[in-house]
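The structure appears below as structure tokens.
All protein chains of the complex are present and in place, except for one that has been dropped.
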Amino acid sequence: MIIGKIVGNVVCTQKDPTLVGRKMLVVQPVDLKTLEASGSSFVALDGVGAGDTELVMVVGGSSARMADGMSQTPTDRSIIGIIDSIEILGETVFRKDQ
Amino acid sequence: MIIGKIVGNVVCTQKDPTLVGRKMLVVQPVDLKTLEASGSSFVALDGVGAGDTELVMVVGGSSARMADGMSQTPTDRSIIGIIDSIEILGETVFRKDQ
Amino acid sequence: MIIGKIVGNVVCTQKDPTLVGRKMLVVQPVDLKTLEASGSSFVALDGVGAGDTELVMVVGGSSARMADGMSQTPTDRSIIGIIDSIEILGETVFRKDQ
Amino acid sequence: MIIGKIVGNVVCTQKDPTLVGRKMLVVQPVDLKTLEASGSSFVALDGVGAGDTELVMVVGGSSARMADGMSQTPTDRSIIGIIDSIEILGETVFRKDQ
Partner (left out) sequence: MIIGKIVGNVVCTQKDPTLVGRKMLVVQPVDLKTLEASGSSFVALDGVGAGDTELVMVVGGSSARMADGMSQTPTDRSIIGIIDSIEILGETVFRKDQ
């Protein structure tokens, strides 16, 4: 899984029927040590009620369909967690609400 | 999922039987913030009736077969939405028909 | 899917039993606009009777097993079409037999 | 599979229900010859009781769900072994507890 920051959203009227009612969020992946942007943004489906600027965990590939309620959805990236904290080499590099 | 622009199409007479009658479109991925071309073009099957120069959402991997009507099709990239708008950091960076 | 040119083949005597009798072709991916070599060559199984120097469409990942007759085969790249023509931005950049 | 070093962990309260009780470890991939950091860190689920700074084997994609007890979990990276030793070209480049 990778960690990214929610930076936006995408709206489609004409879309696959299974996507109706789904939040399609734009995620900017971040480096896990520095939390700086790293790599290209992508669109992910939200499975946990994530909001703007939150740091989230994203699962890719066929496992994106294992996220709660997405088994019949054409998703290759799903948000499966909102990050509370990240610890690297014994140091807390991120803690929510700080 | 990634966002790309439809820039062309591919025609094959000799092909897998499940591809008969399928539109095979050439998609140029774009950067989600600048909408400039980013990365290599690829061929995707169209599941939503997308047309030339439209901005679309593309799903990859096994989930490409979850697009409507493609479960028995050898596709690793399917178009599952036509983009109406993209909002990044509170700004609308794309709106269709503008 | 990506487009590539068939540039060779690979022979194995000792191999997975499901590969017996399968043509294993070397494919050089090409840029879809310039048709020049782009990226590393790989081995693909042939599902459509493709021949040397032909331009072909290749599907990857689990969908490679959706190619006709390959559902039980350990393939992650299968050739599913022989390209007749490619049109980019209204121009024909490739037409077979020219 | 790739080899990496466990360098940290991630905590989420709000997450996919199947992730409750799962250790989510941060893995830094390493070059198999030099054992130096190589490529971006990611989050993996632990299936073998791995601990901080240990060298582990990580499986990706849908096969991450084949790890013991993870068939219903949205994971695209799972730890499936703790490395005892690595031999390259007849030389032992890593041995645990040395």
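A few points about this structure:
All chains are identified by letter, namely A, B, C and D, in their written order; residue positions are counted from 1 within each chain.
Just so we're on the same page, a residue touches a chain if its C-beta (ideal position, glycine included) is under 8 Å from a C-beta of that chain, and two chains touch if they have at least 3 such contacts.
Here the structure is a predicted model, which is why all the values come from computation and not from measurement.
Against the chain not displayed here, subunit D makes contact via residues 1-3, 31-33, 38-39, 47-49, 57, 59-64, 66-68, 78, 80-89, 93. Panel shows subunit C; residues 7-19, 24, 26, 40-44, 60-62, 64-65, 72-77 of it touch the chain omitted from the view.
Here is the rule we go by: only the chains that are shown with their structure count from here on.
Mean C-alpha positions place subunit C and subunit D at a centre distance of 33 Å. Computed from the mean C-alpha positions, the centre of subunit B lies at a distance of 21 Å from the centre of subunit C. Counting only residues that touch two or more partner chains, subunit B has 60-62, 64. Chain-to-chain contact here is organised linearly: an open path runs through the chains from one end to the other.
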